[in-house]
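One structure, as structure tokens, below. Some questions next.
One chain of protein is taken out of this complex; the other chains stay put.
Then we have chain A:
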Amino acid sequence: MESEQLFHRGYYRNSYNSITSASSDEELLDGAGVIMDFQTSEDDNLLDGDTVVGTHYTMTNGGSINSSTHLLDLLDEPIPGVGTYDDFHTIDWVREKCKDRERHRRINSKKKESAWEMTKSLYDAWSGWLVVTLTGLASGALAGLIDIAADWMTDLKEGICLSALWYNHEQCCWGSNETTFEERDKCPQWKTWAELIIGQAEGPGSYIMNYIMYIFWALSFAFLAVSLVKVFAPYACGSGIPEIKTILSGFIIRGYLGKWTLMIKTITLVLAVASGLSLGKEGPLVHVACCCGNIFSYLFPKYSTNEAKKREVLSAASAAGVSVAFGAPIGGVLFSLEEVSYYFPLKTLWRSFFAALVAAFVLRSINPFGNSRLVLFYVEYHTPWYLFELFPFILLGVFGGLWGAFFIRANIAWCRRRKSTKFGKYPVLEVIIVAAITAVIAFPNPYTRLNTSELIKELFTDCGPLESSSLCDYRNDMNASKIVDDIPDRPAGIGVYSAIWQLCLALIFKIIMTVFTFGIKVPSGLFIPSMAIGAIAGRIVGIAVEQLAYYHHDWFIFKEWCEVGADCITPGLYAMVGAAACLGGVTRMTVSLVVIVFELTGGLEYIVPLMAAVMTSKWVGDAFGREGIYEAHIRLNGYPFLDAKEEFTHTTLAADVMRPRRNDPPLAVLTQDNMTVDDIENMINETSYNGFPVIMSKESQRLVGFALRRDLTIAIESARKKQEGIVGSSRVCFAQHTPSLPAESPRPLKLRSILDMSPFTVTDHTPMEIVVDIFRKLGLRQCLVTHNGIVLGIITKKNILEHLEQLKQHVEPLAPPWHYNKKRYPPSYGPDGKPRPRFNNVQLNPIDEEREETEEEVRLLNSTTL
């Protein structure tokens, strides 16, 4: 018996099938009835962290009506589960905020009663800071683990440290005195696979052996990663930022930020990075940090019971994620503000700041790279830049914008193909093939064989006299009296020219592979490959400008600054600007990106070049399509995300958007006091709407409130279990006073406590511009449309998204997608040539699919209005 309860309770809590559609769903074993086993709900609640206070609230925005009405109400006790959400549903920000205010008031009023209550209120007040501290600690520690393990595994492809197996190449040769100036990374302790297997370190045999081992390890890492993802946590794949954006805007994806996702994402991220695929760990680190935030928020009732408050923690967690990914705490806070967060009050800003600080501190004390920095490719520049260099910087910005536009279109086309054709059925095979192609092509080219972070580091680093890489193979013909820091521009040697060729090949390779890599079913971030592409392009441009300045120092633009023997061009700086431009083109971030890059380099004087390049790349990218890669993926997947950045410029009215439409069946409404339990249950079973307006009576049609389907179901089930005398023919009463009933009739069921007494209403002539603004700013889930106080219809978030999409297609008829001209597959269109419904993803089971167009809509029972 007890175990049954545990099971039901737990199953109910994690239910990914909406309770409402349970009866016809094969996943559910016992039908809807048994799920609501609330006999033990009290102790369950205590243990689950949903303390008794947590679930009780009344749906009043003012919060003052309950005292008088609830005295007689048997349902005054909290009904467990009311006020929670189903999987793949949208939260109501207004309702959650009211809930939090209510809770806060209750705790505050109790504060004076005893010392214990005082402590509780103090704990409650501090819990926000505590949870972000814990999140910061955990994400810093996990980032350290990922960094160290990924470095080690990357080097495992190449060889192994015999004296201490846990060291990577760099650490293996840490104390060695045998390294020479020419071959800095060779030391006797580090054995390549060829040395171990066939016993020779040089020659074609060893090259082939190393090649084979490289491919072998890359394939096995990729295979392990994808199979772990597939078996344990499918949600761990991808970058996670589009989903986190959607979740932060108020969507529920159960399990997306759970324990298993966290563990598998952490473990497989290392494998994916080590397999040499063209992906980075930065985006997934944001997801990892958000998982930590979500998990820790379960320790604090303030956050675990309130979805809106939880999202504040997640905002702070994403800041911590970027903070450890790039070693840029302030950049992380700005990233959270600019890119991911939807609701970002000042309090969250400070908490994000603090979380970023804690995370950066933890990572710094772990010191994963041994360079006392948070990232591998930290560089420090102090060389100045000159005005004429803005021109190449802007050129790099143009390149970044073009790359961003190309990447977004190509990647979306490819992902759409994966989504809609049979090819998406073989995720494991796809990963293996991509990994194999990457490994086979990457090995011969030294720049692609490197770990991408190391490649970026090498490209960012300027050529001092101490550098030995072929990128720095300049002809040195000056006399030997110059000191280290001030190296003039020099003619390039053979090494530089061959390096440029290799870099060009690497650039093409990276561009192509990244398009196909982003979106495969392993954790894959986009930042590092984008930055690498930009850095390669930037370095090439930098070297070109440098040589131009050297050979033509009498040109008027160079005349002033680039005399013979002056150091005027720094190719590393160009690489940095290019990296920022490409990242900006892909993600369309501006402020946070500049701050991140500037924190990476610690050079304040490069802000202007970076700003110029990032802004140009945003403009160029926006010319080809306004959305960044994350928005594009959100749209591709059809998440209900109402972008606050877009403007609404049409002149439609609320009446044009509301449901029901002209020819639809009327709105389904409940009346205040003359429906029976059976009537309501029938309506719930027959319709699939998520909420029902409650009106005075069929005659007057005036609006009383709004009742959510889930709350109704739960309340009726629990009433049938707990209250005596509730049968199918009992009246349901939403009104304050029970109507007088015939003496023999069963006792009425009072449901006033689940009624939202203050639903948002607009009149039918409200311009959509204002409605959209209300939805964005307040985070509404639905809004009722009235005329003279009479309910006409309802507008939901999904209706608005559909409307926006419709207008977009209407006003600017979409040119056939880029791929449509080149390759022949029509991914976005259904078989009959009509566009597919846009919201095809947010449901889980077949019954939901037919519901999708009408979700959250309500029909009028009789159409005598107006």
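What we mean here is this: a contact is a pair of C-beta atoms (placed from the backbone, for glycine too) under 8 Å apart; a residue touches a chain by one contact, two chains touch by 3 or more; residues count from 1.
The criterion applied here is as follows: contacts and distances are computed from a predicted model.
Comparing "Copper transport protein", "Sorcin", "Palmitoyltransferase" or "TMEM9 domain family member B" against the UniProt entry of the hidden chain yields the protein name "TMEM9 domain family member B".
Here the missing chain is touched by one residue of A:E113, A:E182 or A:E699, and it is A:E182.
Screening A:G83, A:G128 or A:G144 against the full complex identifies A:G144 as the residue touching the chain left out.
Across A:I91, A:A194, A:A222 or A:V270, the single residue that touches the chain missing here is A:V270. Contact with the chain not shown here comes from a single listed residue; of A:G519, A:G691 or A:G779, that residue is A:G519. Within the full complex, the residue among A:I253, A:M513 or A:V704 touching the omitted chain is A:I253. Residues of chain A that touch the chain left out of view are 1-7, 9-11, 14, 16, 27, 29, 40, 43-44, 46-48, 134, 137-138, 140-142, 144-145, 148-149, 152, 164, 166-167, 171, 174-177, 179-182, 184, 224, 227-228, 230-235, 237-238, 243, 253-255, 259-260, 262-264, 267, 270-271, 292, 295-296, 298-299, 362, 365-367, 370-372, 415, 418-420, 424-425, 427, 464-466, 468, 480-481, 483-484, 519, 521, 636-638, 840-844.
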